[in-house]
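Each remark here refers to the structure printed beneath this line.
A single protein chain has been omitted; all remaining protein chains appear in their positions.
Showing subunit A:
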Amino acid sequence: MFEHDFPALFPEIFLINATIILLIYGVVFSTSKKYDYPPLVRNAGWLGLLSVPITTPLVAVGSPLAVANLVYNDSVIDNSTYFCQIFLLLSTASTTVMCLDYFKQESSNAFESIVLISPPTRSMLFMISAYDSIATYSAIELQSLRFYVIAAPKRDSEFSTEAGSKYSPSGAFPPGILLFGCSMIYGFTGATNSEELAKILTGYEITLFGAQSSGIFMGILFVAVGFLSKITAVPSHMWAPDVYEGSPTVVTASLPIAPKISILANMLRVFISSFYDPTWQQPFFFRSIASMILGALAAMAQNKVKRLLAYSSIGHVGHPSIGFSCGTIEGIQSLLIGIFIHVLMTVNASAIVLALRQNRFKYVADLGALARTNPILAITPPITTFPYAGIPPLAGFCSKFYLFFAALGCGAYLLALIGVVTSVISCFYYIRFVKIMYSDTPKTWILYKPMDREKSLLPAITVFFLTFFFPYPSPSFLVTHQMALGPCL
């Protein structure tokens, strides 16, 4: 019965209540004449940040490390959702930490932009544990709505407005495709629940020629396209660079982190446990190749930092898709490791970009002589970006190596080859960072203000992880193996 689900839904219930309290607190005090209309962004930011360490133990306590179906089989809790949710909460916490100083510098008084972090976190928690296509869709819509709002907070900036107006239609289109796919599948099977779909679609052999059910084939194809477009895989990546560049840097920083984790976790649930079939792997295969090639080649031509981050994140979408294209336990495990390390690297890169942005840090060339003005910060981008490129003794190398290893293990030699070649190409622009920082002497030296303490913790922690991942990788391998077993079994 529904009443018994409450203990397992504690994290979500807590987040909803925390959001409500924070919203009311913020709106009452920010409009109060008695306190002289205080700007509550930083205050609300700390309170919002506080709700994350409370939710994380609730997730940990609420899930008994066993499989449980909740809310009339609409959501499920098992090992994979449990670890994904904790990881998602940690990444949300890092996003909030990035926001703390940002709004003060921007002198933005909209505390709602902080309050708007919790509702999508809650819907991403739902999305990770969603076990029904309707639950999936509603969770995706709820989390994207927030990003449409916060992509356009600066009314006086044309770029921000353009980014917001570009993001809302192009972000709303993929869920529409996904919804059409879900309705096709529902129309041809009569089931929306993942478990029932898994039972119906077992051994269905939906090949393109010799199709047994073209309706189900079209449904799965649309679902795959919707999901892949939502994580900006290549043919539908067009909006991403403009949105990443135009929207405020905190939004750029949070876009590739938390939504990607939750959407990939949901894709695992849908594609590995519901429609386990080799046919949907073809779109993943092609889009993985296309993303890697375009990400590597287009990022070479970028001069602006945020566009470079966007193309780099597009290129990195190709790597989880390799794991999907394999469909083996090793493939999924390597995918999860890939996400884990990619998110750590993105948190690091975003924190650095945010820390440097105070003096209009817009172009890559503005990094000039950073090695002399700020030597310790200048060490960090090489440690972050070399793993992006996959240079040996660092974490990114480990994740890429394991991905290509899984691709080779399942016979996807072409994927592994293209992955390696694009990694080599992408070394070019990652090494260009180092060249600019260490050997260029620009005409105008840009002196950056020091980072605030909260934000400086993020690069420190992530650099520590990325450097010392390789000597002791077994915990993360064990955890991801456990997670990979969740949807596979």
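Simple rule for what comes next: a contact is a pair of C-beta atoms (placed from the backbone, for glycine too) under 8 Å apart; a residue touches a chain by one contact, two chains touch by 3 or more; residues count from 1.
We adopt the following convention: contacts and distances are computed from a predicted model.
**Student:** Name the absent chain as its UniProt record does, using one of the following: "Trafficking protein particle complex subunit", "NADH-ubiquinone oxidoreductase chain 3", "Exosome complex component RRP46 homolog" or "Autophagy protein 5".
**Tutor:** "NADH-ubiquinone oxidoreductase chain 3"
**Student:** Which of these touches the unseen chain: A:L9, A:L23 or A:I177?
**Tutor:** A:L23
**Student:** Which of A:T31, A:Q105 or A:S439 touches the chain that is not shown?
**Tutor:** Hidden-chain contact among the options goes to A:T31.
**Student:** In the complete complex, which positions of subunit A touch the hidden chain?
**Tutor:** Those residues of subunit A that touch the unshown chain are 2-3, 16, 20, 23-24, 27-28, 31.
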